[in-house]
Structures are given as structure tokens and as C-alpha cells.
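Input: a single structure, listed below in C-alpha cells.
Shown here is a partial selection of chains from the complex, left in place.
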Amino acid sequence: MRIRPIARHDIEGLKVLARETGVGFTSLPDNHEFLIAKIERTLAAFEASEKSEDRLYFFVLEDDSDGSIAGCCAIEACVGSDAPFYHYRLGSLAHSSVQLNLHRTLDTLTLCSDHTGNAEVCSLFLREDWRRDRNGALLSKVRWLFMAQFREVFPNKVLAEMRGVFTPEGRSPFWECLGSHFFPMDFDEADRLTGMGQKSFIGELMPKFPIYTPFLSESARAAIGQVHEHTRPAVAMLKKEGLRWEGYVDIFDGGPTVEAYIDDVRAVRDSQLARVELIEGNAPVTDRPSIMASTLSMADFRASWISHAVTQVSEGPDEGESVVCLYRDEAERLGVSAGDSLRVLAG
Amino acid sequence: MLVVRPAESRDLLALERLAATATPRLTNLPPHRDRLEERITRSQRSLRAEIDFPGDEIYCFVLEDLETQEVVGTASLRAEAGAREAYYTYRQETLIHASQQLNVRHEVQTLALSHEVSDATLLCALSLDARYRETDADSLLRRARLMFIAQYPERFASELAVAFPGYLEMRDGCQISPFWDSVGQHFFDRDFNEINQMAGIRSKSFIAEVMPPFPLYLPLLTPQARAAIGRENQRHEYAMQEMLAEGFSRSRHVDIFDAGPLLLAERERLHTFANCGWHPVRIRPAESLPDAVPAMVANQHLGGFRCVLARYALTPTGQLMLTPEQAEILGVEEGRAVLAVPMPLPAVDEGEL
């Protein structure tokens, strides 16, 4: 299994993914033009010599046994540059009067676009048959390796939007209490429109004065910043990397947006460069790989699990140098030879 | 015989009783002796002062039943509702949320804190002994204030406002305001009765100024609270109908605590102003007075203002016939002019509202 940038010939594979994602995964609608546009944006981003604003880095997980597309993930380099980017922000406002012996601090939700210009990790999807061997973790973490390697093309902060709470019947208590009064459409339609990148209607229709949360129903309040139960593993993985919820929630379902300074992300901090040394034979099969490696060139970017961690040369002229040993099949998968360097992350 | 006259110091106990029995309790008539005493004093001062335009005067009237010599009602006028402190209301507004992208226009109702009624003259603090409710005494007490305004227009604003207590629900044996429960409660963490009492003693604008200045989105209020907006208290339906018939109109404004309706009128459009007129008095024995519709009749004494119920019995040359008793109460002799207006009001059709 290896990760690589999406290419034009992946369109059919991408459509399969789009069909499988289904409702609730709005960033990958089953729409030919939309998917083509995504691929073109990625190609432009990978070829860009300059740091243009509207860059998308879209990756696929390829099964190198037969070339099929098993999953995908992406990084938006700079959200809000093309279409407006909105959140509700949970803040608080003191409300006090010495004379009335009153001192309360009330929570408020306020419409904002504070994340404009940040990077976003998004569009992670893994097909059912490949949900094993830590393929999901590979898709999630490759983005940190990519950002660490090409740090200069990203801004200071990164975010990830997490799906909010839904009832077993698929209703969003947050939407029903708030959004439904302001959007003359149902949740899925609103969600679909934003997925298609048509976001300016949010600013047009959403309440712009602060909402005091005590005015919301109990179930809507309880949904603020809470994730869908299926999303818990994903959010746990991001939190382990150091992303935190700083009070921003999705306009529609109230789900949390987690965020971090890119330089603070554990994987970005901890990944390191190492020189490749080849070792004979193929890698032993494991279902708990724990070392990831990615290549250093943007155009031929590849990433996969490998078997050995980085070691330090303990003597000789290269004493102290970092080295990573690859089996032959691992080197082929990544397209590297002895003496090349890789970015390696343990964990 | 019933008469409306300015309150005097000797009326204090009666006022206190009327304040305590007002249903529901009125913010602007707290059963608090010092406040009431202060109000009487202020009213007397207002009546003595030379006034060229409305300011922070209060005029406090009482309704006395002369047969029992008992004070059975009270009502006040604030010359300028927001003279000392701004007079706050919630103003019902509509925001248009239009999306060009989706080609939809969505209207969202809001309540916005407003003090634009501050300049109006406020008819307020009416409380009447239960035995007299919905009788002519009720009308006399309510509308005698208009007779007073008609005589001293320079003391009042051209716009008149009257606020009605809002709709309350019985819950666990207590009267609670569903509007307060859904709105003010969040900010003050005090129940309706507590805040109402506090407002009576401190001031309502004081409290309003601690409220957040942002419009409230109506869809986020409880259905009970929304239903209470602009709805008068059950006990005040009769009074409300009378004021609508008098020529007041419902406005966008409602009370900030209980969302009770605020009626407004340009004073010259009111029935009483349009139809009142000066008539010289002719005194006749009671038995010789012809039958006629009831009328309110007021004398011309500022400090000694009196307004009574009589018959609208005019001579062919326009003199108003009063009994000796009525003339005495009004303090007028033959030939003096009194201000009179027939009581009956036109019917109101609120069907369109």
C-alpha cells in the first residue's frame, strides 16, 4: 500500500470512492465535473512554482498489488480564499451589575471566518475492504509528513472539521434547533451545497447576531463541539497529534473543528530525515506497522509503512548520521534507492 | 357619585392597598410605602409647577366613591415616559435574510431593545378595586386622564402610550410569565416576580441597561414565549378593548419583562380629544335633566382637577346641564365652562390585525 498524489487516470477510481462515501461525506460528491476539478486543482498545486492561494493536495492510497484505489485524503492549503469559510465560535460574554448583584458569564455562538487562510486536513476515506493493517492511520498521518516536508507552502495553522452529533434516526439536534429556522431547506441539502463549495449562502442566511446558548434546546446545547460516534477514532487520532478544540463548531451540525499550529503537531515535530540503506529480501508481513516514511520530492511524493525505525550510525566517518533500512519491496514502493533520503516518523 | 381627582397625602394608605391588590402586580405601582409617598409628593409638585413642555412630571390620580368616601382606584400619567431614564421596550422587527445564490428571501422575526418610546406621555399605574371592574368607574378612571391632557396639552407629548400587563400562566400555584422564563431568566437568573419587584423599587431601565443589546431571534424562544408577545394579561382584556376603541393602536413595541402590548396614539386622533368640547354650565335639579348618553365632565382647575360622570345633556344653545351635586363636586357655578365628552366609543374591528 502506498500513498501518492492523485493523477488524471485516477478519475474512475475516485468515482468508486465517491459512490461509496454516501451521504454525510459531502466533500466527495459523486459528480464527474466536480471530481475532475478536484484532480485538476491538485495537479496545479503540485506543479505550482508559487504559493498560490487555492491549492489542494489530494492523495490516493494505492494498493500496489493491483493498482486499485483503496482510499484518499487531502490537504487544503488555504481555506476561505476562493469561497467564504464560516464557523460558529463558542465564546462567552460577562453580564454583570454590581448594583443588581449580578455576575454571570453566558456562552455565545458567533458567526465568524476566523480560519480564513489556514490549512485544512480533509476528505479522508478508506474503502471497506482495506480497513485493516493501519491503512487508515497511514492516510491520516501522511498529511503531517507532507506538511513537515513542504512546510514553507503552508500557513501557521491547520484545522480539521469533525462531523457532529446525530440521533440514530439521522437527525441533527443542533440543526433542528438553530439552522432549520434560518435555512429554507433540509440539512442534507444545506450540507450538500457546502460540500460543493457553495458557501456564500451561509453568510447570507445565517444569524449574524450572537446566539446565547441558553436559548438553545438542551439537546442542541449538548451537541456543541461533540462529534458523531463514528468520528471518535478520527478525532482521537488528531488529538494525539496535538490538535485541540478551541471553540469553533460547524454551522450546521455543531461538530467541533480541531486545530493546531502546524509546528506544534507531534508528527511534524517528531518526523526526521534519514538516509536509505537497502537490506535484502522483502518486508515481513505485519498488521501493526508503526514506522512511516515519505519521499522528499513534491512531484514524486510517495509514502508508506516501513519496517525499521531510524537509527544513528554509532561509529565511523558518518557517526551520528540518521539511517533507515528498507527492504527491497519497500524501496520499490517508495521509488527510492540506497543513498536517497526519506522523512520518517515513528508511531 | 364617583370622582377622579389628583392624589393627596391622605390617600397613601389607599394607594398602598390598591398597589398590593393590583392583578397582576404592576412594576410601576410597587406596594412600597416610601415609593408611593414619593409619587404623591411628586405629583403635587408637578401640579404646582409652571410647565411649558413635558419633563419628568408624574400626575397621580385617584378615583373616589363619594358615597362611601373611599378611594377605590388610582391611575397615573408620566409626562415623558423616559424623562429621567430611558423607557425601554422590545421592538418587533423583521430581518430579511436573502440569499442571491439560492434565490431565496427568508424573513426572520426579532425583538430589538429600543428606547424610542421615551418621548411619549405614558398612561400607567392603573389599579381599581375589584368591585368596580368593567363598570363605568373603570372607564372614568382610565379616560379621565385624557380629559386632563386635553386641558393642558403643553404639559404632555403629542404621542401617548399605554402599556398593558402581559400574559401570565399559572404554574404550581404561581403566576409566571412564559416570556420572562424564555428570555430574561437566562440573563438574570431570577424569576419574574423577583425581577418585577426589583424593578419597582430600583427601576426598569436600570435593568434594561444590563440586558444584552443584540436582537433576539424569535424562532429561538419557546412557543409559549412567542405566543405571549403582544398579548395582554387576561384581566386586562376589557381595558385593552376600551383603549383600542378610544383610538389607540397596537404598536411594534412590547414590554421587556412580560412582552405585554404597548398601544400608541397621536393624541388628536383619540376619540376623547376629537369629541370633547367646552360647555357653559347650567345647573338644574336632577329630576328635570333630560335623558342623554353618559359623559365625562371635568372642571378647569389644574391642582383641583375633578372629573365626574354625568349625562351629556345639552341645551339647544350648547350649555351642559348638571345637577347641583355634580356642580358642587366640580366646584363650578352656572356659566362656568366645563370640558365634556360623551362616553360611548365606536366599535373596534381588530379583524385585520
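Letters are used for the chains, namely A and B, taken in the order the chains are written, and counting of residues starts over at 1 for each.
Rule of thumb we're sticking to: a contact is a pair of C-beta atoms (placed from the backbone, for glycine too) under 8 Å apart; a residue touches a chain by one contact, two chains touch by 3 or more.
This one's a predicted model, so the numbers in the text were calculated from it and none came from an experiment.
Beyond the single copies displayed, the complex in its entirety has a chain composition of A x2, B x2.
Heads up, the rule we're going with is that only the chains that are shown with their structure count from here on.
Computed centre separation for the pair subunit A/subunit B is 63 angstrom, with centres defined by C-alpha atoms. Within the complex, the subunit B residues that touch subunit A are 97-102, 104, 106, 108, 110, 182, 186-189, 198, 202, 206-207, 210, 212, 214-217, 219-221. On the side of subunit A, the complex with subunit B involves touching residues 93, 95-97, 99-100, 102, 104, 106, 177-178, 181-185, 193, 198, 200-201, 204-207, 209-212, 214-216.
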